[in-house]
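Omission of a single protein chain aside, the complex is shown with its protein chains in their original locations.
Chain lettering (A, B and C) follows the sequence in which the chains are written, and residue indices restart at 1 in each chain.
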Amino acid sequence: MPVVRLVAFARLRELLGEPRAIALPEGAKVGDLWETLVREEPRVTALARGLRFARNEALCDAETPLREGDEISLLPPFGGG
Amino acid sequence: MPVVRLVAFARLRELLGEPRAIALPEGAKVGDLWETLVREEPRVTALARGLRFARNEALCDAETPLREGDEISLLPPFGGG
Amino acid sequence: MLLEIVCDPIDLRSIESAVLAPGCGGIVSFCGTVRERADDGRAVEGLRYEAHEAMARASFREIADEVRATMPEVRLAIVHRIGALNVGEIAVAVVAAAPHRAEAFAAARFAIDALKERSPIWKQERYCDGERLWLENRCGEEPR
Partner (left out) sequence: MLLEIVCDPIDLRSIESAVLAPGCGGIVSFCGTVRERADDGRAVEGLRYEAHEAMARASFREIADEVRATMPEVRLAIVHRIGALNVGEIAVAVVAAAPHRAEAFAAARFAIDALKERSPIWKQERYCDGERLWLENRCGEEPR
């Protein structure tokens, strides 16, 4: 049961809340975390387009395995500048 | 005998001096003014490359006739910026 | 290289001073400010920016490294503000100093384009009518 820290930004932060710990089944991947969040808050489904993930400040993909203590960031399309 | 005001810039100003009046024969053109200056100060010859003339603040060429009261500017290649 | 995410108002002059060196004859500054009207003409009350600060700073370093690799003489600053901004305030400043102007222009333009494309920063436009909208940069299209 890895416990990871979830950090969401922009509209996703508004829907999912401030950074928090979340426990996932053994062997879970980043994509499984996203599926868990979709079940928790179905409105995030509409935000999947262009979404990127980062694990410990490095971009990763949905197949990346989760490890205890990982910080997983949900990065919607950027709007800086 | 048109009298024109001669204004030279940069190295030409150093050689020909500050703005001054200069009298030329009736029918003289801008090119004749230049020839007069070359006789007066032969060192300006080396500065003919890229030289442009202006008559009353508008670019002109050596064939432009001189008229009484004209301001004739000698514009070496630019160096601004 | 000055590469920062800041919460306080941006002082462009102090950034330029930090970048400028006696060997640099050309300095190009790009400054993005909060406009009073959105692209659709709606009156804007202000913006709110947020960032993954560590990743944004890392992206600035990556951009600066790429500039240095192709234009080693350029000195670069990238500073982005986060939090709430009012109309007219500076959201982002990119300053590039170089011995000659071609490199300064190229570096500044590259840096702001790259920032918009790859720095994890988000912008919420807040309109005078009360609506709030998270805006995405349109990458690969006509730059804003």
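Definition applied: a residue touches a chain if its C-beta (ideal position, glycine included) is under 8 Å from a C-beta of that chain, and two chains touch if they have at least 3 such contacts.
What you see is a predicted model, and the numbers here were worked out from it, not measured in a lab.
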Counting contacts across the entire complex, name the shown chains the missing chain touches. B, C
Residue, one of C:Arg35, C:Arg61 or C:Arg132, that touches the chain absent here: C:Arg35
Residues of chain C (touch criterion as defined above) contacting the omitted chain: 12-13, 16, 20, 22-37, 87-88, 99-102, 104-105, 108-109, 112, 142-144
Extract the touching residues of chain B with respect to the undisplayed chain. 7, 9-11, 13, 50, 54, 57, 73, 75-81
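Just so it is clear, only the chains that are shown with their structure count from here on.
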I'd like to verify one number: the distance from the centre of chain A to the centre of chain B, where each centre is the average of its C-alpha atoms, in whole angstrom. 75
